[in-house]
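Every protein chain of the complex appears in place save one, which is left out.
The letters A, B and C name the chains in turn, as written, and every chain counts its residues from 1.
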Amino acid sequence: MQTAKHHIEPAEGRLGVLMVGLGAVASTVIAGVELIKRGLAEPIGSLTQMGTVRLGKRTEDRAPLIRDFVPLATIDQLVFGAWDPISDTAYEAAIKSGVLDRYVHIEPIAEQLKEIEPMPAVFDQSYVRRLDGANVKPNAGKRDLAEALRQDIRDFKAAHSCDRIVVIWCGSTEIFLEPGPAHWNLAAFEAAMDANDETIAPSMLYAYAALQEGAPFINGAPNLTTDVPAMVELAHKTGVPIGGKDFKSGQTLLKTVLAPMLKARMLGLEGWYSTNILGNRDGEVLDDPDSFRTKEESKLGVIEHILQPKLYPQLYGDVHHKVRINYYPPRGDNKESWDNIDIFGWLGYAMQIKVNFLCRDSILAAPLVLDLVLFMDLAQRAGLKGVQEWLSLYFKSPQHAPSVYPEHDLFIQQTKLKNTLRWLMGEEQITHLGMEYYQD
Amino acid sequence: MQTAKHHIEPAEGRLGVLMVGLGAVASTVIAGVELIKRGLAEPIGSLTQMGTVRLGKRTEDRAPLIRDFVPLATIDQLVFGAWDPISDTAYEAAIKSGVLDRYVHIEPIAEQLKEIEPMPAVFDQSYVRRLDGANVKPNAGKRDLAEALRQDIRDFKAAHSCDRIVVIWCGSTEIFLEPGPAHWNLAAFEAAMDANDETIAPSMLYAYAALQEGAPFINGAPNLTTDVPAMVELAHKTGVPIGGKDFKSGQTLLKTVLAPMLKARMLGLEGWYSTNILGNRDGEVLDDPDSFRTKEESKLGVIEHILQPKLYPQLYGDVHHKVRINYYPPRGDNKESWDNIDIFGWLGYAMQIKVNFLCRDSILAAPLVLDLVLFMDLAQRAGLKGVQEWLSLYFKSPQHAPSVYPEHDLFIQQTKLKNTLRWLMGEEQITHLGMEYYQD
Amino acid sequence: MQTAKHHIEPAEGRLGVLMVGLGAVASTVIAGVELIKRGLAEPIGSLTQMGTVRLGKRTEDRAPLIRDFVPLATIDQLVFGAWDPISDTAYEAAIKSGVLDRYVHIEPIAEQLKEIEPMPAVFDQSYVRRLDGANVKPNAGKRDLAEALRQDIRDFKAAHSCDRIVVIWCGSTEIFLEPGPAHWNLAAFEAAMDANDETIAPSMLYAYAALQEGAPFINGAPNLTTDVPAMVELAHKTGVPIGGKDFKSGQTLLKTVLAPMLKARMLGLEGWYSTNILGNRDGEVLDDPDSFRTKEESKLGVIEHILQPKLYPQLYGDVHHKVRINYYPPRGDNKESWDNIDIFGWLGYAMQIKVNFLCRDSILAAPLVLDLVLFMDLAQRAGLKGVQEWLSLYFKSPQHAPSVYPEHDLFIQQTKLKNTLRWLMGEEQITHLGMEYYQD
Partner (left out) sequence: MQTAKHHIEPAEGRLGVLMVGLGAVASTVIAGVELIKRGLAEPIGSLTQMGTVRLGKRTEDRAPLIRDFVPLATIDQLVFGAWDPISDTAYEAAIKSGVLDRYVHIEPIAEQLKEIEPMPAVFDQSYVRRLDGANVKPNAGKRDLAEALRQDIRDFKAAHSCDRIVVIWCGSTEIFLEPGPAHWNLAAFEAAMDANDETIAPSMLYAYAALQEGAPFINGAPNLTTDVPAMVELAHKTGVPIGGKDFKSGQTLLKTVLAPMLKARMLGLEGWYSTNILGNRDGEVLDDPDSFRTKEESKLGVIEHILQPKLYPQLYGDVHHKVRINYYPPRGDNKESWDNIDIFGWLGYAMQIKVNFLCRDSILAAPLVLDLVLFMDLAQRAGLKGVQEWLSLYFKSPQHAPSVYPEHDLFIQQTKLKNTLRWLMGEEQITHLGMEYYQD
């Protein structure tokens, strides 16, 4: 199953990273990268920076760092920019979001953070009701707004002498939108833009601008954005990879290992009650039922896809799955989840698993941003375009080909990612069969 | 990577299952199988009975039941016997252990359970201090005891017209033993038996007897038993598969999905504190520090092997891992674990995961017994002998070839098991690469 | 502070207990009392049956059982009846609610339980939307319905030769009602009944009927019912004690000891997040936002009253208190709560307390019903009428005199109850000063 190594363009020059939303996540990413550049912190949580990939047999003892194995851009090549309706610099955003220790992780790089001022955003409160801001582009019609974003991208690229650009959505959750006629194909999409159709959300304008400018687009929120045929068509047309949606960081990360565990053991599931408390801007936005619905849809799907109730009706045919998110200011960015999982085993006897995750939202999300930027840039240089299912590992709701179901199981996702890297570099696929160690 | 289908002998006739220890686990298995035979309960938790295996592409929609895919013995072909130093029948053991609801799951099959009386055991209190019993074979020297067990196996096989026998250890945890000279090879082992060497534990006599009689031996406790060269040599000599050790049922099951999750995400681990409360016979036995040490060694290894501190010294180089087990009678068989996991992410920020598992020891173990019996019997009919690493999924401390490290990650174990079944049946290995769905 | 002993009428004859609602709680009470009468179970959780009261100095060693100290009716004197819109007998209700083990606690007294058939209820779905039933009195106007209930009480009393009657609401939570003009005094109330005013809820008709018939009325739900001046006026007029509201059984019970603990230690409180999952009829009813609001009001008040934010603005002036209840069928009657309590101590440092209560709703409520019935009957025989604040211990939202704030602290409530018993019987009040043990 060994294949020829792919041709991959080298990762030369500067890689511009444009972030939609300069809040807790974006400022944590930027501060972290600046600290790491200076040797003041470590890129914990980043597969591209710290991960290895096993090659060949277990007895060969080959496990290079991923960044030594595939030609990724380096941390030092990254240049950051952002859009945000609130005009705080990265420094002000980092202070306000309360994620990082001010004296240890913000002040030492204050100068760099202060230089990053957000460009005026394309923002419309009817899509994110609990947010407001003045650093907004004048409403000149959706097509013109998209063109203004394209100009921003070109300007940033020129001003910072970037060779390539990646755009990543680190912004808020928009209200729930279902795919409609305006999303069926590129022509319909562009006509809808011209008509200022309400099913064209701001996030779509960012994605459209990025793809038109040849920049990969990554969607860190559960918004519809690129998860529609029109965007996939555009990505293929301009030869650009896309990925999303919704960073898989805390509670859902846990779900995508615990549900596979139940299935691996054929333990039944009667109910799964998930509640969350968080007090950051994200929590405030999700306090709006319409934004919450978008997030809820993203969070509810994983269990059904992993557990395959059609294959296992006795085990997973009637699962009571509830997801609750509560805005609870005492917590700030320190999101906490509590899951109660009602399972049943041999002869139907009930058992319970309870998981309490005291996590940090932006600390978990930041390395995902870094990895996705670097992997998407790699994908583009390797000639991969459209949906990058091999990056499913990073998403609550991974975009996938229409012909297949999504893979939510974290370990299938990991195998897929690593075997894709092996395939790109012409190394043998790992199957874990390993019968050779036991043959006489 | 498709291979020719293996030759596998058909699963004809009756399969005798001899259990060492007729306590909570064994009586729960037997009662369950009898209820399932009568359609009064479902084999929840059993991969062999309820699991499927995906074949081919995701788009092919082929996912037969494992029991339809590989030629396993059926539930109806099973016949049970046991040894135990306590002379309770399976009925009495089921009542006393308090695992099953008396009115719903014991009385309807009382007659069958009462028929199963344990054969006198090979038992020595110096190996299991907190246990005692009168249904014990006279101490006639270790070699003679082994021969008496061989005779028991032959007698049972004849009396119940069995075609094949599998022996499985469902008994207590012996005191901690390290591999020594008596275990290096079969000749040394037999000489040590003759000399009544104290490093030959009772569990080894059962294993020796089984292997000599051509019966696969499965070790459900953390005892050393077959995890020594002498036993592997004997298994190869008599052409018998062996497997162990220590059923992976509750807290360790969780560890082997949560530790891989941390590694998949490159999240660091500072400490893992695991405590357990249980009130059954197992808890009483583990209240003896020497028995606990055997269990502790079995439980401590998984994190180190999964996290590979040598590959990831910054993440996993200094983990404080504590495992505590407390005998706490209020719980009976309803073992409960509480894990506190101190992790760190981006830039070193600390987070915590706490898992509280209210499980049922025997309910989790019972389907593992069923699966292992059926898979080991399959292995033997397929001509596989010696260590069956593909059954690692079921063990806390899976036995493996000396040339390789053990695989503790539940998902690698699952891939290994399912790809082994595919390999046995001549089906293609699954790699999750899946690039074909995205090629133009 | 010793006072003369009060005159209390003796507890002679049969005491009829009429329960509004024959569901999980009522059937658990009735079954329990029948089992206790037969010596088949113990009245665990009942202060009247198992509690003691310390008299005099610690050195006197006097601590009689409460039932030996004050003249309570005995278990054997109790006779049960009920109203319910669903026509299930107590036997059917016990089976369906799944609280008690069928073989151990229902079948042995099946005959007695089957005899208890609910009288047709006064029921109106516009007050309890998620409930329905056919065993309902014809809607003949509110005054006539009240008269019909009075007749039911008289009939029951006669049919069962009762000397006295107590009526207790064990039914569902009605939609939220605020006290209005119809509740200001008895005349207004009766006029509103005649006008079929919508602010006269069904629960008020039961209370009105009971008080007119000279029967104490106890309100186990958070409904407004007797917590209005009109009802207090009626109680004083007919010389009847009343008590309510909302049994304090699980999560709120914990709150009323944990909040006092924080205050005893001057630990600050930043937030308290309380979530509940339950799957019984109560959970279903509370799934209606209007019923939930009634319950929420009842649950939210305790923290504010205990912590006195006006006295302690730095500690308790800005508490984020959230209460959530989720209908989650896997649990049935086994309600579970999870509380996260964000506190702060010395110099403002944050700490957390998390409490997970795996309780049983009806098991906790049943002994409260028994105690309240017996204590209310005692109160009536002792000539106490109107609001019985000394029974605050039993309620989430204790009714109290308009001149004072309610006491929610469980230990103040307990002191109040026990010192009231001492006062009734002419014993000295306990102050815990105890300086006499240390005087030279």
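The rule we apply is simple: a contact is a pair of C-beta atoms (placed from the backbone, for glycine too) under 8 Å apart; a residue touches a chain by one contact, two chains touch by 3 or more.
Worth saying up front: this structure is predicted, and the values here are computed from it rather than measured.
A.B. asks: Touching the hidden chain in the complete assembly: which of C:A4, C:A134 or C:L347 does that?
C.D. replies: C:L347
A.B. asks: Quick one: which of C:L258, C:L307 or C:M425 touches the chain that's been left out?
C.D. replies: C:L258
A.B. asks: Looking at the whole complex, which of B:G214, B:G271, B:G301 or B:G348 touches the chain that is not displayed?
C.D. replies: Considering all chains, including the one not shown, the answer is B:G271.
A.B. asks: To test your reading of the contact rule: which positions on chain C touch the chain that is missing from view?
C.D. replies: 1, 28, 32, 35, 41-47, 49-52, 58-59, 63, 100, 105, 236, 253-254, 257-258, 260-261, 264-268, 311-312, 314-315, 344-349, 351-360, 363-364, 366-367, 384, 386-387, 389-390, 393, 400-401, 403-405, 407, 409-412, 414-416, 419-420, 423, 429-435, 437-438, 440
A.B. asks: Considering the entire assembly, which residues of chain B contact the chain that has been omitted?
C.D. replies: Within chain B, the residues touching the omitted chain are 270-271, 273, 275, 277, 320, 322, 324, 326, 328-331, 336, 338, 340, 342, 354, 356.
By definition in this document, only the chains that are shown with their structure count from here on.
A.B. asks: Calculate how many whole Å lie between the centre of chain B and the centre of chain C, each centre taken as the average of the chain's C-alpha atoms.
C.D. replies: Those two chain centres are 51 Å apart.
A.B. asks: Could you state the distance in Å from the CA-based centre of chain A to that of chain B?
C.D. replies: Computed value for the inter-centroid distance: 39 Å.
A.B. asks: Enumerate the residues of chain B that touch no fewer than two other chains.
C.D. replies: 356
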